[in-house]
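Only one protein chain is missing from this complex, and each of the others stays in its spot.
The first chain written gets the first letter, and so on, giving A, B, C, D, E, F, G, H, I, J and K; residue counts start at 1 in each chain.
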Amino acid sequence: MAAVKSPLSDSDLKVVGEALQGALIDLIDLSLVAKQAHWNLTGRNFKVVHEHLDEVVAIARAGQDDVAERAVAVGVNPDGRARTVADRTQLPQLEAGYLDDDKVVAAITDLLAQMISRFRERIKATDEPDQVTQDLLISITSKLEKQHWMFQAQT
Amino acid sequence: MAAVKSPLSDSDLKVVGEALQGALIDLIDLSLVAKQAHWNLTGRNFKVVHEHLDEVVAIARAGQDDVAERAVAVGVNPDGRARTVADRTQLPQLEAGYLDDDKVVAAITDLLAQMISRFRERIKATDEPDQVTQDLLISITSKLEKQHWMFQAQT
Amino acid sequence: MAAVKSPLSDSDLKVVGEALQGALIDLIDLSLVAKQAHWNLTGRNFKVVHEHLDEVVAIARAGQDDVAERAVAVGVNPDGRARTVADRTQLPQLEAGYLDDDKVVAAITDLLAQMISRFRERIKATDEPDQVTQDLLISITSKLEKQHWMFQAQT
Amino acid sequence: MAAVKSPLSDSDLKVVGEALQGALIDLIDLSLVAKQAHWNLTGRNFKVVHEHLDEVVAIARAGQDDVAERAVAVGVNPDGRARTVADRTQLPQLEAGYLDDDKVVAAITDLLAQMISRFRERIKATDEPDQVTQDLLISITSKLEKQHWMFQAQT
Amino acid sequence: MAAVKSPLSDSDLKVVGEALQGALIDLIDLSLVAKQAHWNLTGRNFKVVHEHLDEVVAIARAGQDDVAERAVAVGVNPDGRARTVADRTQLPQLEAGYLDDDKVVAAITDLLAQMISRFRERIKATDEPDQVTQDLLISITSKLEKQHWMFQAQT
Amino acid sequence: MAAVKSPLSDSDLKVVGEALQGALIDLIDLSLVAKQAHWNLTGRNFKVVHEHLDEVVAIARAGQDDVAERAVAVGVNPDGRARTVADRTQLPQLEAGYLDDDKVVAAITDLLAQMISRFRERIKATDEPDQVTQDLLISITSKLEKQHWMFQAQT
Amino acid sequence: MAAVKSPLSDSDLKVVGEALQGALIDLIDLSLVAKQAHWNLTGRNFKVVHEHLDEVVAIARAGQDDVAERAVAVGVNPDGRARTVADRTQLPQLEAGYLDDDKVVAAITDLLAQMISRFRERIKATDEPDQVTQDLLISITSKLEKQHWMFQAQT
Amino acid sequence: MAAVKSPLSDSDLKVVGEALQGALIDLIDLSLVAKQAHWNLTGRNFKVVHEHLDEVVAIARAGQDDVAERAVAVGVNPDGRARTVADRTQLPQLEAGYLDDDKVVAAITDLLAQMISRFRERIKATDEPDQVTQDLLISITSKLEKQHWMFQAQT
Amino acid sequence: MAAVKSPLSDSDLKVVGEALQGALIDLIDLSLVAKQAHWNLTGRNFKVVHEHLDEVVAIARAGQDDVAERAVAVGVNPDGRARTVADRTQLPQLEAGYLDDDKVVAAITDLLAQMISRFRERIKATDEPDQVTQDLLISITSKLEKQHWMFQAQT
Amino acid sequence: MAAVKSPLSDSDLKVVGEALQGALIDLIDLSLVAKQAHWNLTGRNFKVVHEHLDEVVAIARAGQDDVAERAVAVGVNPDGRARTVADRTQLPQLEAGYLDDDKVVAAITDLLAQMISRFRERIKATDEPDQVTQDLLISITSKLEKQHWMFQAQT
Amino acid sequence: MAAVKSPLSDSDLKVVGEALQGALIDLIDLSLVAKQAHWNLTGRNFKVVHEHLDEVVAIARAGQDDVAERAVAVGVNPDGRARTVADRTQLPQLEAGYLDDDKVVAAITDLLAQMISRFRERIKATDEPDQVTQDLLISITSKLEKQHWMFQAQT
Partner (left out) sequence: MAAVKSPLSDSDLKVVGEALQGALIDLIDLSLVAKQAHWNLTGRNFKVVHEHLDEVVAIARAGQDDVAERAVAVGVNPDGRARTVADRTQLPQLEAGYLDDDKVVAAITDLLAQMISRFRERIKATDEPDQVTQDLLISITSKLEKQHWMFQAQT
């Protein structure tokens, strides 16, 4: 197969591709970080936070698929391999071992705030080149900001 | 919280912990590899293989959770962070860019065969120390071997 | 907890906060008005209009939650208390007692037209400050305009 | 349409009508108060209380409908308009702004205790005039008392 | 089998048995009348009234079963045979042939009003002898009064 | 409304109308007889036969609706009123009071055999005039014959 | 692929093929006409007729698929392209613009009567050549005649 | 936490508390007895009675929860511990080992009759002190009397 | 039990019985053949054909039950034992071992064509003796012909 | 009814109306083209492409309804009649008769690319006049582009 | 395709293959025998045993698929063709014609006891060579032993 013929110009495609690839790394690592905390959590709020983290995982996994398929749909190959994620992720990483619930809530709050900031830049960057991609990024940002509020409210 | 009090002796726990941590890395990377192929696939059998890969992802994700929660339940902290997965995975990695359907089928077949071999070793290793863990590993192996047959049958 | 840290600047937040608080009052009172009509309705088209009003209630209630949670997610406290709704609502109020179906249809048509006009102003106002909020307002406006057509078509 | 022909005598209807209209105001404002807390909540128990409040909202909304439709079924027009609710509600009102989880739990406990007391008076008042209405009030009181226990148990 | 041993005294059983048998005839014939109208209906409101009548049928059929099984549970044989229903029913009967929607709505309104009056007498009669039966009659009356309002509201 | 314009000639309509009206009486009384037995049943096989009879009721009720709506669809008014059913039914009637399970099974077997015989005549009679009606009668006969076998097999 | 080997003789196939292709055009255009009315409807019965038309669309779409797949299953290529439908349809066409509910009900009643007449001819025509096809046509005719009654009953 | 503040006076609470605690013991032991029979049953009606007993278990378990939560809701601590149940239960106990189906049916019939008698006393006792509790007891009694009939009908 | 009393004459019963017994053997062996292929399949289209074969199995199994229960309902004992199927089946048998997907598609296409031919003879044979049985055979034939087209379309 | 009062100015309405009417024709014909291919398809990938085309039909049909109802909601009458679709469609048309799977995949890929180009122009055109309409067009374009990728990936 | 590469050594594979092929024949014939009894059953317990036999069929069919797919997954071709089943089955066969319920219950009890004995040998045989296969055989044996108890309890 020849590369998917893009509905976008080359320069627009470059901007859009970078936004989507960046979002993909953010979302894959968010799912890995949230699962790591889901498994190693301790503390009086264990049960609630344990289950809340799985809601974050679900959002992150659904977002990954939408973002990666959007990339290939406009003609850019998404890269979600383990090495790529590990090398390019900008998310602060959790320590190994048991994780205290309060610290997890603080860490997720902080991590989401940083991701939201990057997603808002991507929304701006794609406004001209591709409103279809932008609409997807807006929708994911909306979910991230809702989770950010819910985690911050517990701190 | 003090560490979870394990129902296993220290030496048994060491064996079981290694088996589960190894299985966890295998299963997380399997989900990443299968998604990478799911997104970048091309070829006449695109639709079928694209959807088949998501069945593998579902097995890998369900397996991750069971394996990691089994680890913490016996008193070992699972480590499923991006860096850990990237550094320790034994799965052959896919190239970036479009992936031909025939090559993906062959790669998944090969990759599953290797994973199955490691899982069979883990089944043996846990037979004495913890039959509860062993039963979980048998159940996952059964699903991997079924997928291995289905991919190989297409080659 | 400190106030939720907003992803928006103070001036943007002020505009967005007013738009969301205004939308909240509109949507809460829409649910109260539609229920009042749902209960006190009479006329040959009672059954159809009675049930149609509950579709409006469902839209209004889902919208309330989205709008109020969007407000708190960006750092503004929504106010949906009875006194606030009664004092600030701009919706024309129904009379007490039995309500004739034709008059209800006309009243709801008129009331939705006014709400739509305010929502369209809010869409404009939030375009610069926060496209995520704007996207939510567009989505609710779309539903209100569909209901407006359906009620008007019966007149 | 002429007024619905009531199965009750005028004097019985007066008692029953007042009981149902009083219950309606209680239940509508309960739903508004619980939503206000649902949105503006903070504290370590945010997630649990946030979701618990929505169970209260569901009970209050289902109760509103049953009570108001019972009123019109016996020939009394229910009045659930914003102004009526704001003027006649006997529920203690929440302050604007963020609401601490412990204070919300205490406030809902207290508010339910007061509502239950009024509902128990309505059960007594309707015993002679209309056992059908009484049965509905008993059923709602049972749900309110269950919630009251659950909130009080957290204090 | 010997007759079911009743938890009620003979005199109480007589009252309760008559109440339940009377209710059974009312409810069976209500289902037959409503189906007759459902099938032979004409008029501009055909679709709405046609479907509304099936809600009445559903209530009548569920009520039949509860009432008849309550009778046999307390030791009275219910009689719901065609001849018994035809001979003892107190419901005004519909004419053969097409039935105008307005006339059907009026007839059902009237017929429900009469049934409700009989059910309210049965509620009174069973208050002393058997509150369990009374509770069932209250529950059915509540549904009949709701339908009565809905039909009358259309007139 | 003028009578529904029939797709059938007058003579065909007469045959079809009689077949459908006869089927309607059979099916309504089948539902009444089966419910009478469902309620008054006794014997060691009570539970099984009690539930089996409700399967018959479900078939009879679904059949009633299809048959009556088919009648009005071709321009004949179905008559399913209590008096009509009681006067015209050809089904052997059950005695009042408790009914022994073995006798019920025998009675239902016999009653279905008679109904099947009438339905087979109706299938023949409608073959020329209206194959659409015939197809409905075949479908109901198939269900009746299956039930007949199941009841007979228990004798 | 060679043409599907038909279980029918050439002469039978010709008759069956024409019946199915004719039915296909009828059913596709029925779905287009009903949707056109669904969208452009006005009048006091808007809501009911609007929803009723979608039931017709559902029947028409399910029928299209069955009819077209039956055609290809016996070895005839169905043709449901826009130009073919526009050129060969025998359905009276609606005017552009708003459509009054009473006129729509009358138009659909009339249009269904005409379609039914053609379907009854197709049932006759296929009786000898292919009873399997005939059975499908009978089943669709049954649904059309039920809808015809329901629309006519509203006039 | 201080004890739950009861809506009842001390003397009423004493009566209500005893009624609910008595009902709790009855219902817990009913579930244990029915399970014991469910497991050790033999006889030609094994399958039917085996499944019927699980319906009793479901009623008993749902009733336990309602009764115990009602107790704590009015301020009385329910006691459903194994020792308390064993010491206070009034249910006739089953023998160990295989249980003949006829004997089980007779035993359950008898046991339900005794329980019903106690529940009817509790309904009377709670009439003055707490109609909300009484309503719950009526509802459970209704289910027990239905089961009593069904088991007795098989004897 | 005496043999089920048949609604058919002896001579009709003989014809109908043979048609149903023949259909039963065809359908049981179809399910065995399709499963054999489902398990031993290989080739590039493995996944699609593997799943498609299970749709055939589902049709064959549902058909078996309908055909066998129809036989016993008219008074003929169906025989679906392994030996009977092996001795009387007319289906061409698959070889042992791996089966190439193209060959399976061809074999199923051929096998269905032969079965359809036999089913069409059974439809003819039962036309006079029993239209109820014929209707069942028509319905199954319709499903077989649809599958035949779908398999042939892949060749 | 007077024309629906539009929330848009006349000039904006003209632009929006044209965009929606154009989209409607595209989507209706897409559903007809995809069904034509669904029915007449042949080739080794028949099963997969046959089912994939129905996903396209589902998207096209859901899109039609949203687009047409959006048109009438803003005050423009949508026109989806057969003649209008045939005359104004810009989609390349399929030939009659059997259609090879590879050619269908290529044709759908090409056809979607052209539609996407027109939808992207409509997104631009509606940006100023009506962001609510634009949001709907963005959402449909997103789905079309995803399908375009999936079809192209198979070529 | 080359034969599926087995994770087992040749000698282990031989043992495992024989165990699985033996289980397959047992399970296929169990489904045929149970269906034969399901169809030809008579006696007072007809309804219960008729439905119970379908639970056995469901277990047998699910087991067949698992066992056969396990065989091919480890590299052995399962053989479930009619001739193979008829020739190799070890199940005692039912006589043709009507089957008395008591005799069926005894026959199924006996037949399951024999199958269980063979399955227990297979569990032993596969313990060393393949614990994954063994786990599947244990799971099926557990279900067979549960059914064996349930049938024996009825004797």
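Keep this in mind: a contact is a pair of C-beta atoms (placed from the backbone, for glycine too) under 8 Å apart; a residue touches a chain by one contact, two chains touch by 3 or more.
Just so it is clear, the structure is predicted and the values come from calculations on it, not from any experiment.
The residue from H:Asp12, H:Asp79 or H:Asp127 that touches the chain not shown here is H:Asp79.
Of the options H:Leu8, H:Ile59 or H:Leu94, the residue whose C-beta touches the omitted chain is H:Leu94. Touching the omitted chain from chain A are residues 41-48, 50. Chain D meets the missing chain through residues 45, 48-49, 52, 150, 153-154. Looking at chain H, the residues touching the absent chain are 1, 3, 28-29, 32-33, 35-36, 39-40, 42-43, 61, 64-65, 68-69, 71-72, 77-83, 85-87, 89, 93-94, 96-98.
Definition applied: only the chains that are shown with their structure count from here on.
Taking the options A-J, C-J or C-E in turn, the interface that duplicates F-H in more than half of its contact pairs by residue number is C-E. Compared on C-beta pairs in contact, B-J and C-J come out with C-J as the pair having more. Note on chain placement: the centre of chain E and the centre of chain H lie 31 Å apart, centres being C-alpha means.
A separation of 49 Å divides the Cα centre of chain C from that of chain H. Shared contact sites, meaning residues of chain E that touch two or more other chains, fall at 1, 42-43, 45, 48, 69, 72, 135, 153.
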